[in-house]
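Missing here: one protein chain of the complex. Every other protein chain is in place.
Chain lettering (A, B and C) follows the sequence in which the chains are written, and residue indices restart at 1 in each chain.
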Amino acid sequence: MLDVVRSTDAASAAEASRARRPRPLSGLAGLVRRLAGTRIGLVGLVIVGLLSLAALSAPWLPLHDPLDLMMEHRLEPPGASFLLGTDEMGRDIFARLVWGARGSLMIGVLTVAIGLSGGLFVGTLSGYYSGTLVESVLLGLMDIFAAIPLLVWAIAIVGIFGTGPVQLGPLLLPNEAKIILLVGLLFIPGLARVAHGLALAEAKADYVAARRLQGAGAWSIMTSDILPNILSPIFVQVSVLIGIGIIIEASLSFIGLGVQPPTPSWGGMLADARSLAFSDEWWVATWPGLAIFLAVIGFNLLGDALRTVLDPRRRDGGPAL
Amino acid sequence: MTAPALSLSDLSVAFGPEIAARKVVHGVTLQVMAGEKLAIVGESGSGKSVTALAVMHQLGRAGRIVGGSMRLDGEDITSLPESACHELRGRKVAMIFQDPMTALNPAFTVGRQLVDAIRSHDDPGRKAAWSEAEQLLAKVGIDDPRRRSGQYPHELSGGMRQRVLIAMAIACRPRLLIADEPTTALDVTVQAQVVALLRDICASSGIALLFISHNLDLVAEFCDRIAVMYRGRIVESGSAEAIFSAPRHPYTRLLLDAVPRPGRPLRTAAPAPLAESPGEGACDYFSRCRLADADCHVRPALRGAGTHLSACWRSA
Amino acid sequence: MWFAGRIVSSLAVLAAVSVVLFALTRLTPLSPARIVLGADATAEQIQAFEHDRGLDRSLPAQYSAWVAQLPRSGFGQSYITGRSIDLELLESLPVTVELVAVTFLLTLAGAVPLGLIAALTEDRWPDHLIRMLSLMAVSVPGFWLALILIRVFAVKLGWVPPIGITPLAEGWYAHFTSLVLPALSIALYYIGALSRLMRAAVIEVLGQDYVRTARSLGLSRGLVARYVVKNALPPFVSVAGMSFGYMFGWAIIIELVFNLPGLSRALLTAITQRDYPMIQATVLVVTAMFIVSNLVADLIQRLLNPRLRHA
Partner (left out) sequence: MTHAQGSASPLLAAASAGRRYPVAHSPLARLFDRRTTPALLGASFEVQAGDILGIVGESGSGKSTLARLLVGLDRPSSGRVLFEGRDLSSFTAADWQRFRNRVQFVFQGAHTALNPRKTVARSLSEAFPEPPTSGALNALLAQVSLGPELLDRLPHQLSGGQKQRVGIARALARQPEVLIADEPTSALDVSVQSEIVALLQQLHRERRLTLVIISHDLGLVGAFCDRVLVMYAGRIVETGPAAQILAEPAHPYTERLVAAIPRGLAGRNRQADPPLSEAARHGGCPFEPRCSNRIPICAQGEPPEVLLGDRLVACHLAPSRPIIAETNP
């Protein structure tokens, strides 16, 4: 029952049912098709797809103005005129949810984009130059970064710099940009460690030595051999990290350090609804919470599906935070 | 007359889900008598390891026996509940695997693992088990067993680990010992020692040995009988002398020629050109065979006079 | 030897982190004097304030002065209240540590058995159920869960107090129950994440050759389980150690919801007041906790893994 057959004979026999090598990505379309082939992947795709669509098309949807204070409609329960009801200030909750999705998804995706590019860069470089000063310095730097409890630092830094826009050279960074940069930077060490381990294994593989014997340069080997081979196990974590990014953004907004009012955000809506959570106006605190939950579970489902599709051999539980 | 230690008749094993099952062992019949050493020889994918795992009831979830029967010491073990499998393994049949580097638990000392093996059937008590463990280590040729038993696997060489594994396998005096390529991962000099150890153990304890290998030269040195497997079927079987000196199946001949031997030039013919593709039910060796002709579109059965059998229309 | 090296490197990391943190607080465009003294403070007043606190000196000079005073007067005084920061931390830190400790125990109690069950029933219904639940657990934002828990268990059912912490003086049980909801709000995520990790680690070990060896020798299920767990624990321990540190971060948010007098109150108050010495001290303490918990996790991992021990 618990036996796992490992001998070469049995393995080759079982090969028919289970691919042993990760199949290469054949374009985004191919990946989406394979994701949709799994049940959880399909659910994840639908959730993430619908949310993204809603977020992108918010300005063109027939919605109430999310900022419009209709004091005469304060705390109206869900119904025909207000699909999900209104909040304490008489704003339409549904409209605010749709507009709030923009910030949540954008921040989630962009933080991971920063973490991913940084992590891949550091990981590949340090893995390829294993045993040299490059690796020591980069990994030492990552150790320092990794010694930082992410959330506390995010809170402290936003606290220190304030929630207002910050001038950085020619750029005026709104608070959202600060959070994206910050959380993205703090995502780097975890991804870099994983990438480093994978790149190290690839760099030791014979095919890399073969490339060196062909006179291929370090850059060419890193970009055309190592990077594509470590991408899919890393990719599996991306989805999960987007979910974490969304939760962090919502948490920061909840304590007033994230997306600033009046811009609608899910975390901010929950902060407004805090006092109502204990009263009978349940809907005010329920919908934004559900929205976060739905978005995060959508990305987590996608992550699980990606794991099955891209990397059937590795089955770790994903990063914990 | 005593029953054979192991008797397989018409055993078939398949992998995969019911609808897409792939048969990897087709009707294998063989017997190993007590104290006898039988070798199964074949290339990877020939089904030799799967046959062994079927005997151990360790096919995993994907694999299952789909035909035939297995008897161990006269007792039918074809289908057994999990609890009975536990009784079977270690006590009646034990197995050693190819890679000694990964087959020992890295988190426990070798003495502890040996003691666990000893105590898992007929527990003689902790103290007695430890002294028995030291005796076993000495028996498999490990110097200073007391010190060695306190060491972790990573502190031992590959040859020594394989000796420990052999000690664990014979700890409960099984009737049958299955060794799946136990020497492939070892250096040649160590390989010779491990083979010698297995031979001595069979001789002194009467344990039957089923030795799985891809090297005919190696098994011909010490096994009594040889069965050659190809694509899940036995294609030739007989005494080691008969097979080695008068091979009948072209695949056996290929295996014999493939191993370089000192004092003999390599007979390395280029692979035969692919003949026309055979249909269903043709001889499995058809596309690689130089002798194949129209007869070979029908798969030959294992046949022959006496104990030397082969599955080839061309064999005399 | 190894441990000494590890402690030295941990201290080095802590020092590096403190530099970064110090630099960040000093690099902000806003002078704390503005906040402390109010909008209509004169330039002279501000200068005097900054001079008093050494804020007009160069960054390295400020840092070395700060380090020099650490052993004598600890983290110094708050800009705002003038109180000793050490005293302030001594009041708030125990609350947070206790909350995190309870959270951690809840997490272990939930994650280990669930992960084991899921691994041992891989691809059958208990596994599917646990995986689905853990997936949901890691998707619930903790502060929202806290709101729900308060509404259900405190407001509707009245089993526990909705907010605040009942002092230990009022009885062990009352004290503990007042911590259960906040702890659960944090723990649920980690139960989900760590049970998945445990499952993966056990499944990985179950596929190892030595487990096959143990089975082929007819070792009892209990023994095989012990073999598996001892080998599956090291990766679990390392992530669990890291999680212990991360829990402090979530504790800050959850404490706010439950209005607990922990680090959260200290930090968030300090943030609104731009009380930089206080922010610095709080974050540094949490970071130190994080580093120590990772160190302990490494130590346990070494004890569990003879390969590392002998290296």
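To be clear about the criterion, a residue touches a chain if its C-beta (ideal position, glycine included) is under 8 Å from a C-beta of that chain, and two chains touch if they have at least 3 such contacts.
Small disclaimer: the values here were computed from a predicted structure and weren't measured.
Asker: List the shown chains that the missing chain touches in the full complex.
Answerer: Those shown chains that the absent chain touches are A, B.
Asker: For the chain left out of this view, which of B:G35, B:G141 or B:G304 touches it?
Answerer: The missing chain is touched by B:G141.
Asker: Out of A:D225, A:E249 or A:D304, which touches the unshown chain?
Answerer: Checking each option in A:D225, A:E249 or A:D304, the one touching the absent chain turns out to be A:D225.
Asker: Of B:G16, B:G111 or B:G159, which residue touches the hidden chain?
Answerer: Answer from the full complex: B:G159 touches the omitted chain.
Asker: Quick one: which of B:L72, B:A220, B:V235 or B:A292 touches the chain that's been left out?
Answerer: B:A220
Asker: Can you list where chain A touches the absent chain?
Answerer: Residues of chain A in contact with the hidden chain: 20-22, 24, 130-133, 135-136, 205-207, 209-216, 225, 228-229.
Asker: Just checking the interface: what residues of chain B touch the absent partner chain?
Answerer: Within chain B, the residues that touch the unshown chain are 43-44, 141, 143, 157, 159-160, 187-193, 195-196, 214-218, 220-222, 240-241, 244-245, 254-271.
FYI, only the chains that are shown with their structure count from here on.
Asker: Which chain's mean C-alpha position is the greatest distance from chain A's?
Answerer: B
Asker: What chain is most central when centres are computed from CA atoms?
Answerer: A
Asker: How far is the middle of chain A from the middle of chain B, if each middle is the mean of its Cα atoms, in Å?
Answerer: 50
Asker: If you average the CA atoms of chain A and of chain C, how far apart do the two points sit, in angstrom?
Answerer: Those two chain centres are 21 Å apart.
Asker: For chain C, what residues touch not just one other chain but two or more?
Answerer: 209, 212, 215 - these are the residues of chain C that touch more than one other chain.
Asker: By the touch rule stated above, which residues of chain A touch at least two different other chains?
Answerer: Those would be 3-4.
Asker: Going by the contact rule at the top, pick out the chain A residues touching chain C in the complex.
Answerer: 2-4, 6, 143-144, 147-153, 155-157, 159-162, 166-167, 243, 247, 250-251, 254-255, 257, 267, 270, 273-274, 277-278, 282, 285, 288-289, 292-293, 296-297, 300-301, 304, 315-318, 320-321
Asker: Name, in rising order, each residue of chain B that touches chain C in their complex.
Answerer: Touch list, chain B to chain C: 56, 58, 86-91, 94-95, 97, 99, 102-108, 116-117, 120-121, 152, 154-155, 165, 168-169, 171-172.
Asker: Quick one: which bits of chain C touch chain B in the complex? Just the residue numbers, please.
Answerer: Against chain B, chain C makes touches at 208-210, 212-221, 223, 227, 230-231, 304-307, 310.
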